[in-house]
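Only one protein chain is missing from this complex, and each of the others stays in its spot.
To keep things simple, chains are lettered A and B as they appear, and every chain counts its residues starting from 1.
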Amino acid sequence: MTSNPQLDRHGALRHLLSIEGLPRDVLTHILDTATPFVSVAEREVKKVPVLRGKSVFNLFFENSTRTRTTFEIAAKRLSADVINLNINASSTSKGESLLDTIANLSAMDADMFVVRHAQSGAPFLIARHVREGISVINAGDGRHQHPTQGLLDAYTIRHYKGGFTDLTVAVVGDVLHSRVARSQIHALSTLGVPEIRVVGPKTLVPDSFSRMGVRVFQRMEEALAGVDVVSMLRLQNERMDGGLLPSAQEYFKTYGLTLERLARAKHDAIVLHPGPMNRGVEIESGVADGAQSVILPQVSFGIAVRMAVMSILAVG
Amino acid sequence: MTSNPQLDRHGALRHLLSIEGLPRDVLTHILDTATPFVSVAEREVKKVPVLRGKSVFNLFFENSTRTRTTFEIAAKRLSADVINLNINASSTSKGESLLDTIANLSAMDADMFVVRHAQSGAPFLIARHVREGISVINAGDGRHQHPTQGLLDAYTIRHYKGGFTDLTVAVVGDVLHSRVARSQIHALSTLGVPEIRVVGPKTLVPDSFSRMGVRVFQRMEEALAGVDVVSMLRLQNERMDGGLLPSAQEYFKTYGLTLERLARAKHDAIVLHPGPMNRGVEIESGVADGAQSVILPQVSFGIAVRMAVMSILAVG
Partner (left out) sequence: MTSNPQLDRHGALRHLLSIEGLPRDVLTHILDTATPFVSVAEREVKKVPVLRGKSVFNLFFENSTRTRTTFEIAAKRLSADVINLNINASSTSKGESLLDTIANLSAMDADMFVVRHAQSGAPFLIARHVREGISVINAGDGRHQHPTQGLLDAYTIRHYKGGFTDLTVAVVGDVLHSRVARSQIHALSTLGVPEIRVVGPKTLVPDSFSRMGVRVFQRMEEALAGVDVVSMLRLQNERMDGGLLPSAQEYFKTYGLTLERLARAKHDAIVLHPGPMNRGVEIESGVADGAQSVILPQVSFGIAVRMAVMSILAVG
């Protein structure tokens, strides 16, 4: 019995809304389920019938072609029927409430909603109101969570490092505003990473973060010393406009990941980035395209992880 | 033999353009065909191979995500290949005529066109020019018709009331400008509903409607007295801007469906609404979410009815 809306009363995954609140065995089950789907992508026929005859709705209240594409591919490789809905232009503009829109789409016998929304918490609201049998996946809500990103980061790290329990991970950049960082930190600490460091300008990485169980650094050189994983965040240009940051050049000088700085990490450290990258702002091209970069594998694993989440929700 | 472009010379459905002009047995056949499709939606694998290898084009000359979605789902559950075309942004902006666009798409070996157009009559024009073997479904043309909406309303009423021949139905709101009302009234009178009432402000429900064989009311309380079905219409905000209506609050005071007013109807009367609803304008939330509301079942039945129309057209 639990009050977590993501789990049913047997503790099985019913929605994927946030990494926060998911126990380690649920996360591990998702990662384990993803593994065979990685090899599906390498087959001649990249398709399995797990979601045949199921209807997956991509509800994008905020435009994100890249994220929508990853879910669309994942659903199609599971043989689902996929309906893409760009909701800005639709009923909400006719004054219909979010919950009426959801009730309406639910009545079309949807099986799964993949929800992207600019407002934190919107997928939770939706999950509370969909009818029995429909699952909701959070594909990014405001500054809150992006759980499949956290999971694919974890998958990538486990793939290259073999586990979590003896790792040091540095998360670099705008931790304050990043749903990617939030999901990643929750995932990694739940999975047992003993030391998570965050580093960035004080405006974006305030000392208060230490309450989350992470170590706060202001200097890159210290934060990267001896780490196994460097997880870069995308720098939102809006932040600079907002005066929270100096210029891009200034940022790069202090927090950009260069080959020189990366040399502080372990020699076999890996570098993650959720994309899209700002080369020359948060990351040097030599690092992005270098031997330690696992940025493109992250994308491939991301499809497999989303297939895993969908198949667990569909079967559950 | 008939000159109705919707029927072939054996009286079978060839296009669905308008409820007007369709005989009762054709309507009944569509409703009967829909019944098994309702249960398809409840199965694990919501898919039948009726339209496998057929190409259904959603030609939306006017944006309507909701309606497009219902047709897209219906076609995909019938295993069709669906192509969504938003035509505003396309060839017509390059100065190509509507008929050239249609000829062009027909040459791509389309099997079915689902057409939404701001101009009344556009689907008829298209139906007259497509080549043998291609069917056209009107998904809403101007103020003229929205035949699948009329059919799903009829299906819903038959589902809850068991038939049509002893019913009194009240249609409430902007009857003048509503293609939903027009299609519904045609469907219900063809199917044998003996008394159809229309009610709304004089500007939107002129006395001349009585020529259509309906009874015209100006007062809600009278119109609802003893009815079996209350069919609410969506209030278009444009009407208020145009001066045809007072404010939304004013409208609700006089024509909004409240629980109090609904009590005038039979105790087992049902309430329909085509969506999206304006809560607090044409309908009170207590009614919309109440026990007599069949608004969400309408949506589910709408998918089944569209599957029925498509499968009849494909086989015909």
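The rule is short, and it goes like this: a residue touches a chain if its C-beta (ideal position, glycine included) is under 8 Å from a C-beta of that chain, and two chains touch if they have at least 3 such contacts.
What you see is a predicted model; the values in this text were computed from it and never measured.
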**Study point:** Selected residue (touches chain absent from view) among B:Asn4, B:Asn63, B:Asn86 or B:Gln292
**Key:** B:Asn86
Point to revise | Identified contact with the non-displayed chain, of B:Asp109, B:Asp166 or B:Asp268 | key: B:Asp109
Review point. Which residue numbers on chain A touch the omitted chain?
Key: 41-47, 63, 65-66, 69-70, 72-73, 76-77, 237, 275-279, 296-300, 303
Exercise for review: Pick out the residues on chain B that sit against the missing chain.
Suggested key: 52-55, 81, 83, 85-87, 89-91, 94-97, 100-101, 103-109
